[in-house]
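With one protein chain held back, the other chains of the complex are shown just where they sit.
All chains are identified by letter, namely A, B, C, D and E, in their written order; residue positions are counted from 1 within each chain.
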Amino acid sequence: MKEEVFYGKGMERVKEEDGDLYQAIVALNDAVWNGKALDYRTQKLIAIGIAASNGDSRATEKQISSAKNELGITREEVEDVLKVVLLTSGMQPFNKALQIANKVFE
Amino acid sequence: MKEEVFYGKGMERVKEEDGDLYQAIVALNDAVWNGKALDYRTQKLIAIGIAASNGDSRATEKQISSAKNELGITREEVEDVLKVVLLTSGMQPFNKALQIANKVFE
Amino acid sequence: MKEEVFYGKGMERVKEEDGDLYQAIVALNDAVWNGKALDYRTQKLIAIGIAASNGDSRATEKQISSAKNELGITREEVEDVLKVVLLTSGMQPFNKALQIANKVFE
Amino acid sequence: MKEEVFYGKGMERVKEEDGDLYQAIVALNDAVWNGKALDYRTQKLIAIGIAASNGDSRATEKQISSAKNELGITREEVEDVLKVVLLTSGMQPFNKALQIANKVFE
Amino acid sequence: MKEEVFYGKGMERVKEEDGDLYQAIVALNDAVWNGKALDYRTQKLIAIGIAASNGDSRATEKQISSAKNELGITREEVEDVLKVVLLTSGMQPFNKALQIANKVFE
Partner (left out) sequence: MKEEVFYGKGMERVKEEDGDLYQAIVALNDAVWNGKALDYRTQKLIAIGIAASNGDSRATEKQISSAKNELGITREEVEDVLKVVLLTSGMQPFNKALQIANKVFE
């Protein structure tokens, strides 16, 4: 759970070859998602907003996919996140993220 | 309510001199914060995460201040937002936003 | 006219499912491109510069394509925009945008 | 003319201590602003849009000030630039740049 | 040593109130600066380049100051970093960082 960040060959190599770094990333990941005041679902919605606002297609797709698969986050919830992206960060990142969301929820 | 974005002389001038633009911004603002699946409080936390991730001191301070004053959002909630900023966007924006949060909640 | 921003399935869904948001985006779009001191052509060149400077490939291609098709903006004009991107924002976004421009005008 | 970029002690030192770099920057500056299809005024408006979109207060102020003093660019023209920033890049950089513009034209 | 990142009241509070997060940040910091192929000095120069390229004044000043005080990194070395920033990321972040470097080494 909350492990989606470790997928991929990239992180596999880090685990094998740089154990200290891998352990630090795991510990950071655990400490971050373990909110004291906000639940994991809310933090996940924030992570989608950040990835989309930065125009990072890869991170946006990963965050929306894991939000949907892991937490059952709906298209409507993602759209409410993307509205905040539109207001704060404009049409360019909004349009890009909207396309990604439509693909994930298609 | 939800009007904090209109404060400041900048927007005052827009209102007086470019009524169409002002009306469009008001309408966008209303449509954005009027989430269908997420409440205003959750959207506000997302806006804090986006401002902090972008390293925008001015927007981060405005968002945290209005979150606190308008919605009673707590220091602990903001810290849980900033943890997501740390993981996704690194120590540079995290440190900057942490200082701002400490000033607002001091 | 000036409608290129609405293309794509993403915005189609917004129109159907969130009429208030769609109307606000249309109103904002109309108010923005309706410059009081600058013509639409000049504003379009500014939009190309912003998209290119941000390294946003998708937005850069859309802006250059619509500039060419809708307004007859030439390769030479786009190159003069990209020179400003080079000076202000460096070789990384300049090279990326130059490739996109060459593809559009090929 | 077009020399505003060289002001400041920073560039003075470059001139004295790294002549090759200084000459290269001068040559680049000359080649950039010497548009083949666009005039200097239009390129300057593009530079304002890029600085504002990036949320760079220092560059935004320098560009707007030199646009006003060197070329007589008006508040209305700058506002039409900032509308494009609003649409493409959102309220956060728009609000920041609007305040700067108001200060310069006050 | 390598501790500059923990200064400031912000991180003090994290230490007191969120021990897990603090320990994870310390572990990450240790794992990052403990390069297998590059020494700390080279990694520090990279951190200066990243902070300057991002236009983050606060992080740029902190990185240059600690580079100078902790490692004896010289003005000439910082200038060679900033040249890379100029080429890759343009005059806007270069000028901003050059001013900061001049202040630190004044």
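In the analysis below, a contact is a pair of C-beta atoms (placed from the backbone, for glycine too) under 8 Å apart; a residue touches a chain by one contact, two chains touch by 3 or more.
This structure is a prediction, so every number in the text was calculated from the model and none was measured.
The chain not shown here is in contact, across the full complex, with A, B, C, D, E. When you scan B:Asn29, B:Gln43, B:Ser57 or B:Ser89 for touch with the missing chain, the hit is B:Ser89.
Subunit E meets the missing chain through residues 28-29, 31-33, 35-38, 42-43, 45-47, 49-51, 53-54, 59, 74, 76-77, 79-81, 83-89. Looking at subunit B, the residues touching the absent chain are 85-92. Mapped onto subunit D, the interface with the missing chain covers residues 18, 20-21, 23-25, 27-28, 30-32, 34, 36.
Definition applied: only the chains that are shown with their structure count from here on.
Subunit C and subunit E have Cα centroids separated by 35 Å. Between the Cα centres of subunit A and subunit E there is a gap of 27 Å. Counting only residues that touch two or more partner chains, subunit B has 18, 21, 25, 28, 31-32, 36, 50-51, 54-55, 59, 79, 83, 86.
If you draw each protein chain as a dot and join the dots that touch, every dot ends up joined to every other dot.
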